[in-house]
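Note that one protein chain of the assembly has been removed; the remaining protein chains are unaltered in position.
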Amino acid sequence: MDWRAQDHEPIRTYPLLGGDDLKFGIVVSEGPYTHQASDTAYNFVTAALAAGHEVPRVFFYHDGVNVGTRLSIPPQDERNIQQQWSALAAEHGTDLVICIAAAQRRGLLDQNEADRQGKDASNIAEGFRISGLGQLIEMGIETDRLMTFGD
Amino acid sequence: MEDGVKKFLYVNRKAPYGTIYALESLEVVLIGAAFDQDVSLAFLDDGVFQLVKSQDTKDIGVKNFSPTFRALGDYEVTKLFVEKESLDERGLTADDLQEIMWEDEDEDYAEKPSIRIISRTEMADVMSDQDVILSF
Partner (left out) sequence: MATLHTVNKSPFATQTLLSCLGHAKAGDTVLMIEDGVYGAASNTGLADAMVGMGGAVTLAVLAPDLKARGIDEGRLLSGVKTVDYAGFVELAATHDRTQNWL
């Protein structure tokens, strides 16, 4: 197995912040609805942004990749977890990254990957993108605190 | 933190195969090795089961990833801390774990063991000495 075959995006630098504001990196490692993890993560991120901190990236790993499907249809009286995250990304510019290795196992594809793999559909929601595990390590390097929400 | 190098600790507390966490943790470690950070792995609680030797997954139809631990030295991941109390509680000793070696370039490629069995107190010290802790 060639573990290094996955491509890495170039290191992105984040704007420097003043004062006591911190950069939080967030990992979500369980899927929506089964576990509370993605809800707690969302509530934490919302509170962190409200307090003036920055959340440059959220990385979705393990079954957490399923948060990024645009095909989920929860009952109307329940929160729509995917839409909450998409709206957050639109408002705050948070980079929502779905791990490609975990996503391929679980059937999460963007259009590029669907074309490349000869699949007949893609299912990534607005504001999410698929990239390599290097984005997780880079987030750990570039942020002040790393928080994992999982099981 | 020196020269932009952070101390990363990967905490492994789950047994292999029943869930995918152990395998996907190892995938992060291998990708992370390319970033030249100061990497350590911690194995405690059921995580110690990941390192048991003679794993054979043929009959369950799942990939046996345990040999990959022996390749970690090639990725310059050479600090595998295993908690003694976790081994004791599970009726395991060092002899039940697979041998994982790395070659020390600074000492004429002398082979050294990557697994370091430490006490719970020492594990707590390792954990509190990190910049980034990733849990699986």
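By written order: A and B. Residues from 1 in each chain.
One rule holds in what follows: contacts are C-beta pairs under 8 Å (C-beta built on N, C-alpha and C of every residue); 3 or more make two chains touch, one makes a residue touch a chain.
Just so you know, these numbers come straight off a predicted model, no measurement behind them.
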Chains in view that touch the one left out, judged over the entire complex: A, B
Options A:59, A:85, A:128 or A:149, residue touching the unrepresented chain: A:149
Touch residues of chain B, complete complex, unshown partner: 11, 13, 21, 44-45, 120, 123-124, 127-128, 130-133, 135-136
Chain A residues that touch the omitted chain in the full complex: 20, 22, 24, 29, 36-37, 40, 43-44, 46-48, 50-51, 53, 145-151
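Basically, only the chains that are shown with their structure count from here on.
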Euclidean distance of C-alpha centroids - chain A vs chain B, Å: 26
Chain A - residues contacting chain B, complex: 1, 3-4, 6, 8, 27, 29, 61-62, 101-102, 132-134, 136-138, 140-141, 146, 148, 150
Chain A-facing residues of chain B, complex: 4, 6, 8, 20-21, 24, 27-28, 30-32, 34-35, 37, 68, 132-136
